[in-house]
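Take a look at this one; I'll ask things after.
Note that one protein chain of the assembly has been removed; the remaining protein chains are unaltered in position.
What follows is chain A.
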Amino acid sequence: MTRIVASLIAVMFLLAAPLAHAVQPDEIMKDPAQEGRARNLSKELRCMVCQNQSIDDSDAPLARDLRLLVRERIATGESDKQVLDFLVARYGEFVLLKPRLNLHTLLLWLLTPLVLIGGGFALWWHNRRRGRAASDDDAVMKLTAEEEARIERLIAAQSETKPS
């Protein structure tokens, strides 16, 4: 909401001047809702000549062209998905900062849940196995009567010397 207000103010100050930054005053769309969509889409699109920058952040000329293109498509009434499809058809999957799920990106997307679930399962299994092993030699773990008595003595001795 605040961003839209800011964009509106920016529209009021609209002056054609070159700017060395990302989104420039003259690019901003008249309809704040559409501008908001354009900004959100820009964050998911890569400036292809930059190192790991979205077109929303980049000040490269190509990024500006892409921002204008995105706004042009939005102005013609296309949905977000249609805009992205158009850009992918034109520039390839490389333009998306969030790769789509397909056979080639399956491992990329599935690794996180796999590690988490696999790790959780391994822990559960390990715990069960060790728990069983522990109950088998429970007798070994138990203290003898003599050891119990020694602990009693130690505790008693400590609570006497303890200052507070």
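By our rule, a residue touches a chain if its C-beta (ideal position, glycine included) is under 8 Å from a C-beta of that chain, and two chains touch if they have at least 3 such contacts; residues count from 1.
Heads up, the rule we're going with is that contacts and distances are computed from a predicted model.
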Matching the hidden chain's UniProt record against "Peptide/nickel transport system permease protein", "C-type cytochrome biogenesis protein CcmF", "Tryptophan synthase alpha chain" or "CheY-like chemotaxis protein" returns "C-type cytochrome biogenesis protein CcmF"
Taking the entire complex into account, which one of A:A33, A:A75 or A:L116 touches the absent chain?
A:L116
Out of A:K30, A:R90, A:H104 or A:R150, only one touches the absent chain, namely A:H104
Touching the hidden chain in the full complex, which residues of chain A are there? Just list them.
1-3, 5-6, 9-10, 13-15, 17-25, 28, 43-44, 46, 51-54, 57, 92-99, 104-105, 107-109, 111-112, 115-116, 119-120, 123, 127, 130-131, 134, 158, 161-162, 164
